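For this view, one protein chain was removed and the others were kept in their places.
Think of it as A, B and C in the order they're written, each chain with its own count starting at 1.
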Amino acid sequence: MKPKAAFYWCASCGGCEEAVLDLAEGVLDVVAAVDIVFWPVALDFKAKDVEGMEDGAIDISFVNGAVRTGHQLEMARLLRRKSRLVVAFGACAQLGGIPGLANLTTAREILCEVYGEDGPRREFRENGHTLTLPELFDSVYPLNRAIPVDYFVPGCPPSPKIVADALQTLLSGVLPEPGTVLAPDRAMCDECPRRDSHPDELQFDCFHRVQERVLDTGACILAQGVPCLGPATRAGCGARCISGNMPCTGCFGPTSHVRDYGAKALCSIASVIGASDADEIDRMFENIVDPVGTFYRYSLPSSFLERKRLE
Amino acid sequence: MPEEFEPKIVAFFCNWCTYLAADLAGTSRIKYAPNAEVVRVMCSGRVDVQFVLKAFAKGADGVLIGGCHPGDCHYQEGNYKALRRYRLLQRLLRQMGIEEERLRLEWISAAEGDRVRVVIDEMVETLRRLGPLHKSEALMEVA
Amino acid sequence: MSGAYGYFPGCSLKGAGVAYEESLLALFRLLGLPLAELEDWNCCGATSYMSIDERSAILLSSRNLLLAHKAGYRDVVAPCSACYLVLRKAQDYMERYPRIGKEVHAALGDGDLKVLNAIRVRHPLEVLYTDVGPGRIRQSLVRQWHGGRVACYYGCQMVRPYAEADRAHDPMRMDELLRAAGVPTVDYSLKTKCCGGSLTGTTHEVGVRLNYALLREAARKGADAIATVCPLCQYNLDAYQREIRRASHEPFDMPILYFSQILGWALGADTGALGLRRAISGRKTVQQWFSERRVEKEAYA
Partner (left out) sequence: MPERIVRIGVYTCHCGSNIAATVDVKAVAEFAATLPNVVLSRDYKYMCSDPGQDLIRQDIRSHALNRIVVASCSPHLHEHTFRTALKVGGLNPFYFHMVNIREQASWVHENRVQATRKAKDLVRAAVRRVAFHEPLKRGRVAIHPDVLVLGGGIAGIHAALTLANAGKHVYLVEKEPTIGGHMAKFDKTFPTLDCAACILTPKMSAVRSHPNITLWTYSEVVKVDGYVGNYKVKVLRHPRYIDEDLCAGCLDCLEACVYKQAKVPDAFNLGLSKRRPIYIPFPQAVPQVPVIDPETCIQFKSGKCKTTCVDACGERHAINLHAEPQAHEIEVGTVILATGFQTFDAARVPYYGYGRYGNVYTALEVERLVNASGPTAGQVVMRDGRTPQTVGIVHCVGSRDENTHRWCSRVCCMYSLKLAHLIKEHTGAEVFDFYIDIRTPGKGFEEFYQKLLNERVHFVRGRVAEVTDWVLDPSEEGRLVIRVEDTLAGFVRRIPVDMVVLATGLEPRADAPEIRRLFNISCAGEGFFLERHPKLAPVNTFTDGVFLAGCCQSPKDIPDTVAQAGAAAAEALALIDAGYIETEPNTAHVEESLCCGCKTCMSMCPYHAVSFLPEIYKSRVNEVLCKGCGTCVAACPSGAMRQNLFEDDEIFAEIEGILTNA
């Protein structure tokens, strides 16, 4: 009998769902290999179908997206209860992802921005029924801050190869250690097509924003003065951005020896600039206009500080 | 009347200058506020930005990094690395709503025992003014 | 921001020391340095006040600093050494003792300490030395000195404790400026000793004895006159000479001049505008020395 699988999305863009389909014909093998019992995006299931199941009835749930509403939290907890394994699928579920940058503001600020001072109505009645908007939390959380997570599949979105490998590993029966990130434990440079152009003595006199210059397609992007986070980021993506002549922005998150991705990346980049006097240094950093967005683009909620300080 | 807020400072002192200065303050019996607790590293260049943020996240109200004066680093230029990281980190902390006074980088040579007192007392004073650094409360307990 | 120097005369320059003000204004006018008197200035809080109630003294001076700031002056020129000292001291104390800073702030209801301390309190001697300099003095000479030798007497308050107007123990700037004007000066070991200050008014004989020492040593070093930078020094040395003459049976009749009178004359100021006729001692000498005599230009070109 085939293992039962569930797919669910929380705060995400849908890209992770696409990522599954990106397996192209490979998706058929998945369908063949597992018995999909829940996949709101693709198939017509309802939450109550899941509620109806016995605890642990689902062999493996793939949850993508971060957690930032009461409803997402509820679903996460439900799936946790019903599943033997829960996999955080994609950057948002693993690290908080792009939505995680909302942690620079608060729910109230966002609602005011969109709905004006008094915000949206939480409740309203429609022929006898009362509809209630789920609570919007102040902060975005990675999945493992909501529920215990067994495995992580990194990436925004996870590359087909990563997904395929992950599925294979998980279905193979021989499971890796709980908490494992299902991608190589090396930095991205390792698979970068331009790694040979990486200079011995890295040093910068100024940083450029990627839109400011035409990047040499043959040379290490970091060496061209554009913050490329390849050295800090876990491999497994196949250096897709680099192939597109764009710097790595870190969607695969840190390697296993780094606790706070952005802090480490910042620490590393700052170390290799040429200046030694404070003003000169500040001048060099002027072009890093948005440090949080630069170093924590996908990982703010899973960083030590997690969010902007709440007054 | 509520008792005065006692800020907590984690201090990363380099082994050759600032840590020795702190020892000198001791042998000179200079008195200063007990709010700073020292983590000894060989060089201010060893101070990983992760350490600083970890300290803030774990409840430090302030973080102090102490190294040798520019040009005097026991390892030639580790203190410059510290300075660069510090400047960029300050920009990030600003975005995260953390006042720059909460993170201080000071050059204190092995001879400047009294400087340790001045810096720590000043910092405690400032942090009392700023009040505690509250990290956002965990929303939910992870089962 | 006006380019002028804020000018704080203080009480002396409007009273006993008016000759100082007259000559100073004339001299600065000649050199094209505008001195603009502060509106509504008040007592600097010096001497007696300072020693009785330091706090009020500093408050008084701070107000003057605030006036200067509001009027947009970066520099305040205080010719009286006592004023100069108290103004400077006020800044120093505000800087050093936050408590005083707070009190000043409260009392003035204004006066951000930073701006008060940003104002440069300066003594005219130092202004002449740094902003004009002996070189320019030498070039702008109009009259050739034919008077006698001068002992430069700096007194205590201009150089101590703030050795900013000149060196604390062996000031030389007045000497250098006068020499630049062709005036021979003598090596005067008592140049920073006490003139008795207000002792001449309180413990009279002590004050007078100090002045006697100053005169006697100047004479011994071959000086025919003493040049001063402070109205109190000038007054003590000038006004009590007759008494000292009687007591010591030594024939002192020595002009006690302001450096600004000598320089003003040398640079061609109208002799009548230098307050010279206000001299008490050595009147004849003053008349001889300050009579008309032009510089042969080429000699100084």
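Quick note on the criterion: contacts are C-beta pairs under 8 Å (C-beta built on N, C-alpha and C of every residue); 3 or more make two chains touch, one makes a residue touch a chain.
Just so you know, these numbers come straight off a predicted model, no measurement behind them.
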{"item": "Touch partners, limited to displayed chains, of the chain removed from view", "value": "A, B, C"}
{"item": "Candidate in contact with the missing chain, chosen from A:Ala5, A:Val258 or A:Ile288", "value": "A:Val258"}
{"item": "Residue of C:Thr130, C:Ser189 or C:Gln288 in touch with the missing chain, whole complex considered", "value": "C:Ser189"}
{"item": "Touch residues of chain A, complete complex, unshown partner", "value": "185-190, 195, 198-203, 222, 229-232, 235, 254-259, 264-265, 267-269, 271-272"}
{"item": "Hidden partner interface residues of chain C, rising order", "value": "167, 169-170, 189-190, 213, 217, 220"}
{"item": "Chain B residues touching the omitted chain (full complex)", "value": "6, 8, 10, 16-17, 19-20, 22-23, 25-27, 29-32, 34, 37-43, 45-51, 54-55, 58-60, 71-72, 74-78, 81, 85, 109-112, 117"}
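Please note the rule applied: only the chains that are shown with their structure count from here on.
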{"item": "Distance from the mean Cα position of chain B to that of chain A, given in whole angstrom", "value": "32"}
{"item": "Distance between chain centroids, defined by C-alpha means - chain A, chain C (Å)", "value": "75"}
{"item": "Chain A: positions in contact with at least two other chains", "value": "none"}
{"item": "Junction residues of chain C, two or more chains touched", "value": "none"}
{"item": "Chain B residues touching chain A - in the complex, by the definition given at the top", "value": "48-50, 52-54, 56-57, 70, 77, 80-81, 83-85, 87-89, 91-92, 95-98, 133-136, 138-140, 142-143"}
{"item": "Contact set on chain A toward chain B in their complex", "value": "73, 77, 80, 104, 137-139, 141, 144-148, 258-260, 262-264, 266-267, 269-271, 273, 275-276, 278, 281-282, 285, 288, 290-292, 295, 303-311"}
